[in-house]
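What follows is a single structure, written as structure tokens, with notes after it.
In this view, the complex is presented without one of its protein chains, the others remaining in place.
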Amino acid sequence: MPINNVKLGKNTKIFHETLVNIYGCELGDNVTVGPFIEIQKGVKIGNNVKVQSHSFICEGVTIEDDCFIGHSVIFINDKYPKSVNADGTKQSDGDWKVIPTLIKKGASLGSGSIIMCGITIGENSVIGAGAVVTKDVPANTVVAGVPARLIRNL
Amino acid sequence: MPINNVKLGKNTKIFHETLVNIYGCELGDNVTVGPFIEIQKGVKIGNNVKVQSHSFICEGVTIEDDCFIGHSVIFINDKYPKSVNADGTKQSDGDWKVIPTLIKKGASLGSGSIIMCGITIGENSVIGAGAVVTKDVPANTVVAGVPARLIRNL
Partner (left out) sequence: MPINNVKLGKNTKIFHETLVNIYGCELGDNVTVGPFIEIQKGVKIGNNVKVQSHSFICEGVTIEDDCFIGHSVIFINDKYPKSVNADGTKQSDGDWKVIPTLIKKGASLGSGSIIMCGITIGENSVIGAGAVVTKDVPANTVVAGVPARLIRNL
């Protein structure tokens, strides 16, 4: 099933229920979710968040109120992902440690940005389109580039 | 509904009608559209255009005849997207100004490229895979990189 075991707040809209894969997570009030989205178990999304099309939000991610998640934004929860363990068996849940990521209130993540794990993005900060964010971003700043660097303060 | 209020030209094919979200736009003759595509209202696409899988084409974008839009190409129509207005209410249509983008005849946009708004890409120009295009691209040139820079003239 494409939507499974999801706690949805008031007035929250998943626009295309047949075009998403969302499970085991919690979305606040007035959230909107576009098509071609995967949101995994354990994710918490606050109120008034927009999640645009084609984004992937993995286990370990928390997104506070009022954030904007652009199109094709990718989160990561494992620094060295592998398909198999050292003994040759396929990896499954429990074979790696989920590293958490926190997106603070009012942040705006530009389309095509990639957010490495273990990172906090500060309140109201703006991540430029296509940026690869490899370390914490202070509040009220704009970062962009690969890897993302400070462009200016807000 | 995944396809809604779309004007389709002759011999135009949307290959996977259950795997797209296309609405309020106009596609010319002999256009092909792959899966996992969103095309928004007001978009105009000319004749003989290929739109490959996973791309997002937003309101404000015009694509002339004979263009190639690779896989996972992302367009943008708002330089500073936010989820909420200054008064804390959720943003909706009319709370931001759509900034147009024009892709001129015969241009080829490489897979994974990101096209910022307010930009014109000139005739027959080639955008390298993964480029982030932040300013106008002259006709008959190749650009690549983040941000995109001139590689050579054609």
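In order of appearance the chains are A and B, and numbering begins at 1 in each one.
By our rule, contacts are C-beta pairs under 8 Å (C-beta built on N, C-alpha and C of every residue); 3 or more make two chains touch, one makes a residue touch a chain.
As the structure is a computational prediction, the values presented were derived from the model and not from experiment.
**Student:** Based on the whole complex, identify which of B:62, B:91 or B:111 touches the chain you can't see.
**Tutor:** With B:62, B:91 or B:111 as choices, the missing chain is touched by B:111.
**Student:** I'm checking contacts with the chain that's been left out. Which of A:72, A:108 or A:125 qualifies?
**Tutor:** Checking the options A:72, A:108 or A:125, the one contacting the hidden chain is A:72.
**Student:** If the hidden chain were put back, which of B:3, B:19, B:102 or B:139 would touch it?
**Tutor:** Checking each option in B:3, B:19, B:102 or B:139, the one touching the absent chain turns out to be B:19.
**Student:** Among B:67, B:84, B:117 or B:137, which residue is in contact with the omitted chain in the full complex?
**Tutor:** B:67
**Student:** To test your reading of the contact rule: which positions on subunit B touch the chain that is missing from view?
**Tutor:** Given the touch definition above, subunit B has residues 16, 18-19, 30, 32, 34-36, 48-50, 53-54, 66-68, 70-72, 106, 108, 110-112, 126, 129-130, 145-146 touching the missing chain.
**Student:** Can you name the residues of subunit A that touch the chain not displayed here?
**Tutor:** 2, 18-19, 21, 36, 38, 54, 56, 72, 74, 76, 80-84, 88, 90-91, 112, 114, 116, 132, 146
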